[in-house]
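The block underneath contains the structure these notes are about, expressed in structure tokens.
Just one protein chain is left out here, and the rest sit where they should.
Our next item is chain A:
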Amino acid sequence: MSWILAAPLIIPFATAVLAFLFRHGPEGRWLSVLGAAGLLISSIILMANVWGQGVIAAQMGEWPAPFGITLVADLLSAVMVVITGITGLAIAIYALADVEERKEHLGYHALYQVLLAGVCGAFLTGDLFNLYVWFEVMLISSFGLLVMGGNRQQLDGGIKYVTLNLVSTVMFLTGIGLLYGMTGTLNMADLHGAVQEVENEGLLITVSMMFMVAFGVKAAVFPLFFWLPASYHTPTVSVSAIFAGLLTKVGVYSLIRTFTLIFTTDVAYTHTILLWIAGLTMVTGVLGAAAMNDFRRILSFHIVSQIGYMILGLALFTPLALAGAVFYLVHHIIVKANLFLVAGVTRRIAGSTELSQIGGLYKTAPLLAFLFLIPAFSLAGFPPLSGFWAKFILVKAALEGGGYVIAGVALVVGLLTIYSMTKIWGNAFWKPHPAGVSPKLSILPAKDRAALLVPIAVLATLTCIIGLFPEPFVLFAERAAEQLLNPQAYVDIVLSPASPTSEEVFQ
């Protein structure tokens, strides 16, 4: 078994077991941090290998593809695993100060690690049925995390989250069944060739639509996103941060993977639908955000509108556009998780996330205000932060492809994003606190303050680094896009009889 590919799955699972055994003591949370650090290290090793040798694949149990279970990493998978490691570690540290002891006793850290394992599995798997299984691993742990503690709001949001995700799961499973019936394989690399030979093109398009709906629910695109703003603001802040950063992106990743590798037989049809979805998702998301009055709810609606940009990159289906989508994915995970973390600190010191009930943070906690401004500006797309480059590439790609309308929509949505960010700024940071208190960072215990602020600062620094030195990242995104558009190398490596077996890779 190739340890480079399997490590990002084994480490979080092992950590989960240990964290569950030690859930009653302080060891549990440190194990969780340690495990997340291990995941980050293993993901960086994976990335170095993929960057060096191109696509890596390994067959579990040494059954050759397409019969065995394949793990495969190209640049997109690898970068997603790395970013999972980064946010996973940042939020594990944040959780040291954020998660109450009661929830730790219930097994918070174990579930968190299972969630990370599920996310990594979804990024690394090479066949559709395993993608389904990893989705379930991810879902069941996210269900647990979402309703953990069981206050009334959480139960309410949880029901919507659970039921709608189950619907998408059923849709996904049916699509898998029909696709297997048509092609006789579920290995994604094998499907790339097999779908070309399907005679019943109508049924193939139907199946592709089923996948689009199934992943669309996970990715929270228009009109399937309503579960997201209904539930993401209810759980503990570290939970909503990891959800906001990673979970919807697994849906986007799956869309990108299937609609560049498998369902490319009728691009004119499927990707036009994606283009409409992208535009409508951007607009409805940002309008929803503009109408909300709660810090975390505004951010939840922003996730929706930002997903639209990534789908836009996929829909345009040019090398530059896909590079933009990859860049956007990476940038957005960092920024969005960070904003939720800031919202958590705001609630800790000001008492609420409801904007009408807080204020005065700029005066009393200038450091927090500064740390909020970086990701907020980045999300809105101010130069020279990472969001600017992400939007710039996508708009350029849209203009090159003649999509003037969609480029205009993307720019207007950017402006509206700034509007709703100024709303948060004006209410939470600028106006005086309505209760007359002055929320200071110093009211937090020193240990908590470090655990809460260090991850925020590190993620903000990452945003700045990507923004100030974009060339290597853009170059990377372009290479990843190239791999996505020419999947022949991917297919060859997965299906080649000489693909590395366990012993070869291990040596």
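One rule holds in what follows: a residue touches a chain if its C-beta (ideal position, glycine included) is under 8 Å from a C-beta of that chain, and two chains touch if they have at least 3 such contacts; residues count from 1.
Throughout what follows, contacts and distances are computed from a predicted model.
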| item | value |
| --- | --- |
| Chain not present in the shown complex, as UniProt names it (candidates "Hydrogenase", "Cytochrome c domain-containing protein", "Na+/H+ antiporter subunit C" or "Protocatechuate 3,4-dioxygenase beta subunit") | "Na+/H+ antiporter subunit C" |
| Residue touching the undisplayed chain, where the options are A:58, A:145 or A:162 | A:162 |
| Full-complex contact with the absent chain, from A:60, A:106, A:140 or A:464 | A:140 |
| Chain A residues that touch the omitted chain in the full complex | 129, 132-133, 136, 139-140, 143-144, 147, 150, 152-160, 162-163, 166-167, 169-170, 173-174, 176-178, 180-181, 184, 230-231, 233-234, 292-294, 297 |
